[in-house]
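Take a look at the structure set out below.
Every protein chain of the complex appears in place save one, which is left out.
Up next, chain A:
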Amino acid sequence: MATVTFDKATRIYPGGEKPAVDGLDIEVGDGEFLVLVGPSGCGKSTSLRMLAGLEDVNAGAIRIGERDVTHLPPKDRDIAMVFQNYALYPHMTVADNMGFALKIAGVNKAEIRKRVEEAAKILDLTEYLARKPKALSGGQRQRVAMGRAIVREPQVFLMDEPLSNLDAKLRVQTRTQIASLQRRLGVTTVYVTHDQVEAMTMGDRVAVLKDGLLQQVDSPRNMYDKPANLFVAGFIGSPAMNLIEVPIVDGGVKFGNALVNVERDAVQAAADKGDRTVTVGVRPEHFDIVNGESEGKSLSKDAPAGLAVTVNVVEELGADGYVYGSAKVGDEDKDVVIRVGGRAIPEKGSVLHVVPRAGETHVFATSSGERLSD
């Protein structure tokens, strides 16, 4: 097994000015499952293809273990890749598809057969070994693509959105299978997805990219708890974090009719940069509903504490519900999402008063987007 290192790896497409991947610096540990996630066009697939050797590296280096593979062709990198459209060889049987790499490597037939059958057993493909890909369902094809990677016993698995062609239910099921398979095999894996739920559930660590620039690499938990900037805050989590621009007042920031305590240093840092406002992020589940009760720190005695949110749409999910409402912050109407308990769903059109839970707010500089709170 091996580590994978992106050392300021940069890819500029011919004819382009702006790098598709700009100085990517990531270290993937031995046996680690790293997920690259980001919106489309952020360079995540390009990064993976650079690691696979399918894309040139214009600057920087890529290492697998101690080996510099920056300019090696794919076949010399000892990697296996699962493609988004599976890229199975249409004229070969499932067994031949899975054994192709071994055949090229000159492994003898009995050994190939043994390893293909083992992989087929793991993936529940034994009865389909003699079929051609076109006679398989989408899920089975996906498993063949996985099998083709497994039989190689490579140093690194590369997966390029392998679940995006499956239906929603199968995707959730396969997600767990892939994650547990990876734990069992202990092979270093780099996995690309645009789906942040996949990223959060599968990865040991998650790397968020935007416009070719790495935004943050961290464990899913930390990524969720301490997003490094506004982009990560908005991207990770579903529904997305509420990001509301609020003015800085003495002692904290003003949040509707409530005062939210933010570290003095953080606010000071923003104020020093000349910002009059900061952006406060609150996840939907971190709003407390304080209807009528003025337990929060009300700024004016007359109005109830907290932010008044008019309910527009309610999504009931059974266990809980999401309230999509709008709130007046400053002079603007802002959309706000709040998670409520499954048994306490408010009526459409009603007004909720909410305050962000103490210690669960995120403060970002409005101008630079950097995280201010710690």
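What we mean here is this: contacts are C-beta pairs under 8 Å (C-beta built on N, C-alpha and C of every residue); 3 or more make two chains touch, one makes a residue touch a chain; residues count from 1.
As a working rule, contacts and distances are computed from a predicted model.
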Looking only at the UniProt record of the hidden chain, which name from "Cytochrome P450", "Diacetylchitobiose uptake system permease protein NgcG", "Diguanylate cyclase" or "Acyl-CoA dehydrogenase family protein" is the right one? "Diacetylchitobiose uptake system permease protein NgcG"
In the whole complex, of A:8, A:75 or A:121, the residue touching the missing chain would be A:75
Of A:52, A:150 or A:290, the residue touching the omitted chain is A:52
Using the touch definition up top, pick the residue from A:104, A:168, A:317 or A:344 that touches the left-out chain. A:104
Options A:12, A:59, A:87 or A:351, residue touching the unrepresented chain: A:87
Can you name the residues of chain A that touch the chain not displayed here? 14, 52-54, 73-75, 79-81, 83-85, 87-91, 100-101, 104-105, 148, 152, 158
